[in-house]
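Of the protein chains in this complex, one is absent; all others appear in place.
Order of writing sets the labels: A and B. Residues in every chain begin at 1.
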Amino acid sequence: MSAPLLEVENLRVSFPTHSGRVEVVKGLSFTLGRERLGIVGESGSGKSMTGRSILKLIRKPGEVTADKLHFDGIDILDQSEKQMRAIRGARISMVMQDPKFSLNPVMTVGQQIAEALVTHQKLGRKEVQQRILDMLTAVRINDPERVAKLYPHEVSGGMGQRVMIAMMLIPEPELLIADEPTSALDVSVQAQVLDIIDDLVTRKGMGLILISHDLALVSRYCDRILVMNSGQVVEECAAGQLDQAQHPYTRGLLAAMPVLNETRDELPVLDRTQWAGT
Amino acid sequence: MTTRAWLLADSPTSRWQANAGRAYRVFTALLRNPLSVLGGVIILVLLLTALFAPWIAPFSPTGQNLSQRLLPPSGVNWMGTDELGRDIFSRVVWGSQITLTIVLLVALISAPLGLLIGAIAGYFGGWVDKILMGFTDIFLSLPKLILALAFVAALGPGINNAIIAIAVTSWPAYARIARAETLTIRNAEYISAVQLAGGGPIRVIVQHILPLCTSSMIVRVTLDMAGVILTAAGLGFIGLGAQPPLPEWGAMISRGRTFILDQWWVATMPGFAIIIVSLGFCFLGDGLRDVLDPKSEGKS
Partner (left out) sequence: MSALTLKNLDISYGDTKVVHGVNLDVPEGESFALVGESGSGKSTILRAIAGLAPEWTGEISVLGTPRTHRVDRNVSRQVQMVFQDPYGSLHPRKTIDSALSEPLAIHGIGNRDERVEAVLKQVGLDQRFRFRFPHQLSGGQRQRVAIARALMLEPKVLLLDEPTSALDVSVQAEILNLLKRLRREQNLTFLMVTHNLPVVSFLCDRLAVMRHGRIVEIADVAQLKQGELREPYSRELLAATAG
């Protein structure tokens, strides 16, 4: 593993409520090289907030503090909004859950990808066009010339998510954060989309943070897994060793999933009191 | 258990406690916004003034005293006197009753009417929608004041007819909002669930759709109150609203117009009253909008 791309130490995210500030991420630490890291947790575990805070996308009144939040030696917390704009998209990209809400409905697919590219690089028109078509081919869109001229409502969910990925990867970022990139898609399309991400990430030697609620999916596409529960990492393990997980929460999650060849009459339910103290 | 703890209980034990708790949460949220508190205070003062006018006003609002004509504001006549020697402060105080009556009656007639028509049109769709909304659009396409003028001209001048005219011209806007909201609500799964349980259209509209439209309607009506006061004043100003000697604020400005250069207070004092009350409704409406917005629900 090369020098760490991302170093996070004691990351805390909090929001004010009636009864004082509530921390949704409580002291998270990890380092990321050019590898694929999975963050798994259920809703409210703070996994999405972790992804957003790396890009400094937590809006007021939310508050982010950390002993260290370094991306390639740059202190993210010290960057101004203007400096962050130069990092977002160009060096760190994010793929969100639902393409319907992330694509601009009045611009064609091609225009949006072009915009993602020229915001960060000065290129000639022809070159831009060529890069767009190459990128659309890379996300396995068969007739890129036709698709580039379509509007977001004219493409299917799976296609839209591929367009999103094309948009996010065309400036060639060093780190891709994918927050539930496939939860809005059908099962068969999910695998395709993740295969594309996986392929591009490995080929370009990028870092990947895959955020998901789906343990099986994350273990298939990542090298290392962090399991989060109520703002804390309860387990960290290599993806291949998930079945040897130690923490009762991880074990509970694994057991609670029905399997294709199901023989149990009742599914074990998480006993949340077991680790409530930790 | 204190009242506050009872109101904020996480697990209410009766329907009544649950609803009281919700009302209390809305109320405390409203108190956190200084402008809406100011608006609320203004409206409260208006209410109290209207209620206790006979005790607050030092003079009779209609009693003439020609030897005291056009006196500037002083210790005795706080806002001066008008061309017939009547105390302007007393007239403004009594005028609050008229303003409040107009505002309340217009709200009571036009909001439920608009709400119902809009909800029916939105829920049924099809030709019911086309007919009702066609009708609404005809009203909407005519300028409000002109339409009100036409009604008053047909019905005859007077405060009651002014109220009817304003109410008739203001419901279409509410019908439009209610229809738009109903369209987004009617396909919701909780509406399907009621239909599936066998609930008919009346039950669905009255018990499930209308309660969701009312909060935005309350906000809209409160914000529109300023406009209603101004329309009423406008009708009074051109002599088609309240008739003399009734101390209606618009009519008072109209009378004072003749003296605006030499005796500024005659027209200005009722003008201030109109501005302050209109502002009060606007502030309160803005605050209510922030509090009643369904999206903020659950966070508070």
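Everything that follows uses one rule, which is that contacts are C-beta pairs under 8 Å (C-beta built on N, C-alpha and C of every residue); 3 or more make two chains touch, one makes a residue touch a chain.
Every value quoted in this text rests on a predicted model; they were computed, and no experiment measured them.
Peer 1: Please provide the labels of all shown chains that the missing chain touches.
Peer 2: Looking at the complete complex, the unshown chain comes into contact with A, B.
Peer 1: Looking at B:Gly85, B:Pro112, B:Pro157 or B:Gly199, which residue reaches the missing chain?
Peer 2: Among B:Gly85, B:Pro112, B:Pro157 or B:Gly199, only B:Gly199 touches the chain that is not shown.
Peer 1: Using the touch definition up top, pick the residue from A:Ala3, A:Ala238 or A:Met257 that touches the left-out chain.
Peer 2: Only one listed residue reaches the unshown chain, and that is A:Met257.
Peer 1: Can you list, in ascending order, the subunit B residues touching the missing chain?
Peer 2: Spelled out for subunit B, the touching residues are 10-15, 17-19, 22, 188-190, 192-199, 203, 208, 211-212, 294, 297-298.
Peer 1: Determine and list the subunit A residues touching the chain excluded from the picture.
Peer 2: The list for subunit A reads 42-43, 157, 186-188, 190-191, 213-216, 220, 252-253, 256-262, 264-270.
What we mean here is this: only the chains that are shown with their structure count from here on.
Peer 1: Rounded to the nearest whole Å, what is the centre-to-centre distance of subunit A and subunit B, using the mean of the C-alpha atoms as each centre?
Peer 2: Here the centre of subunit B sits 50 Å away from the centre of subunit A.
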